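Omission of a single protein chain aside, the complex is shown with its protein chains in their original locations.
Should a chain be cited, it is by its letter among A and B, assigned in written order, with residues numbered from 1 in that chain.
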Amino acid sequence: MAASRVPKIVLRALHKDYDDGVTGRSVAAIHDLDLTVGAQEFLCLIGPSGCGKSTLLYILGGFVPPTSGEVLIDGRPVASPGPDRGIVFQEYALFPWLTVLENIMYGIRGEKTRGGRRIRAEQFVAKVHLTGFEHHYPRNLSGGMKQRVALARALAHDPEILLADEPFGALDTQTRSLMQEELLRIWESDRKTIVFVTHSVEEAVYLADRVVVMTARPGTVKADITVPLSRPRNFDVLMQAPEAMALRAELWRLVKEEVLRAGYFA
Amino acid sequence: MNVAADRPGAALWRRLRRCCSVLLMLAIWEGAARSGLVSSFLLPAASDVLANLWRMVTEGQLLYHTFQSLMRASAGLGLALVLGIPLGLIRARSRLANSILDPILAFWFPVPKVGLIPIALLFFGLGHGSKIALVFVDALLPLVIATYQGALRIDNRLVWSARSMGDSEFKILSRVVLPGTLPQILTGFRLAVTVSLLVVFLAEMVASSSGLGHVMIYALRTLETKDVFSTLIAMSLLAFIADGLVLVLRRRLLVWSE
Partner (left out) sequence: MKASAVQRHQRGACIAGIASLILFIGSWQIVTATEIVPDDVLPRFTDVAVTWWQLLISGELVRQTASSLSRQAAGFAAALVCGVSLGIVMARHRMVDDLVGPLTTVILPIPKAALIPLVMLWFGIGDAAKTIIVFLGTILPILVSTYHGAASVDHVYIWSARSMGDDERTLLWRVVFHAALPEIMSGIRMGLIISLIVLVGVEMLAGQGGLGWLVFFTLDSGAYRVTYAAMLTIAVIGFAYDRLFLMLSRRVLHWAEQNP
């Protein structure tokens, strides 16, 4: 389990306020949040809807500026997006005017020639098992296939960090399971630091090294739990293991507390 | 929630900036004209133009001509509504009608119907008739198309439940289809209003002895620049008010939908 001397990502005293369009008042999305992520660590963020976990991800990505606080990557502050942090969205975000191959090629900058870029992109097409679909357009692909392309695209430019915003949320259960397996397989072969936002406690336990539970809005860290399961993880065996079941129950208890506190079922 | 929203109060700041932009342009206009930088023949001062507009209203017959234009546009628009909405509904409900009407409409849609001005003049002479006919032809298409597209979107299940309750075809049309199509019709109507004013002005410019278009072209031919500008403002005001009225109408009629 990797934990290097300098944490890969450090968030300190993070605040994020935004204007509530309806009332015009300022609302705090994130409040006094501290978090560190080690290099090559797989971290899952879970919490009730609206707790700011996506906002946190966007701040990490540099897409949204924090109101105050520090965002450090490799010890250096970040304020804008960059190729060191790849991102995958729930809505796939594939460029519909480009083919599968062109989408994956989009961010590849390292190669000198176009041919070189194509070869590298083709490697990633193979990695996500989409050989044969290089020249298809996104509109002809299923949800699972689109997400695989999105993943390949985000990884092809070799970022050190991968940010994932509920990437499997729009998929049906079977596809979702397969995609989770696929993600782990790819990650095992080339470990990046991953910050993965999800709604599903099960998904978090299956995928992550560490799970961070966020409170309801304004979001801050409620719990930070290391997942005591060894890798490589097999879904069926694993999910029956008593440690896994206990962890799932505990996480769900924590999340449920926050869901109720936020008043969704008041 | 707008994740990327900016600082509080930014919206107000923006509106201020935009107002300033308009005021700045007005100031430049007035300055350029008054200082003699641009000859007053080409660009009379904004204040002069406004004063002239007032003069045209009080001493000239601007209101009379405005009324002429409005009357023609309204008549043509009214006819287009009466024919256009039923045609659009029929098109949506009857595949046969659609296959007949579709190629006709598809052909005429991109055609610059101003080219029909001479026909209108030949058929109806120089008076009101030709202008009304032109407005009718130009306003008809957007209304038919909009009604058709709106009617297509009606959830079939609404129609089926009405039918199963024994409503007559006509009742279904007027009670279910028409109200559901209203949003689209109003969008098409808004376009038709814009087009009808455009056409009426143009037709009056080409051949008429009354109406705002005629006033403008007369001003051009007599090289009365201020009159040209004033009439331009009058036309724009008219178009702006007409559009505003359509939007108000839309909000009133669609209170139940959004």
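To be clear about the criterion, contacts are C-beta pairs under 8 Å (C-beta built on N, C-alpha and C of every residue); 3 or more make two chains touch, one makes a residue touch a chain.
Since this is a predicted model, take the numbers as computed values, not measurements.
J.: Determine which one of B:Y148, B:F189 or B:F229 touches the chain that has been left out.
T.: Only one of B:Y148, B:F189 or B:F229 touches the chain omitted from view, namely B:F229.
J.: For the chain not shown, which residue from B:L77, B:I90, B:L116 or B:V137 touches it across the whole complex?
T.: B:L116
J.: Given that one chain is not shown, which residue among B:A146, B:L182 or B:L197 touches it?
T.: B:L197
J.: Which chain A residues would touch the chain omitted from the figure, given the whole complex?
T.: For chain A, the residues touching the absent chain are 58, 61-63, 80-83, 85-87, 89, 91, 93, 95-98, 106-107, 109, 137-139, 153-154, 157, 159, 163.
J.: Please give every residue of chain B in contact with the chain that is not shown.
T.: 3-4, 14, 17-19, 21-22, 25, 42, 99-100, 102-104, 106-119, 121-123, 194, 197-199, 201-202, 205-206, 213, 216-217, 219-220, 223, 225, 228-229, 231-232, 235-236, 239-240, 243
Keep this in mind: only the chains that are shown with their structure count from here on.
J.: Report, in whole Å, the distance between the mean C-alpha point of chain A and the mean C-alpha point of chain B.
T.: Centre-to-centre distance between chain A and chain B: 50 Å.
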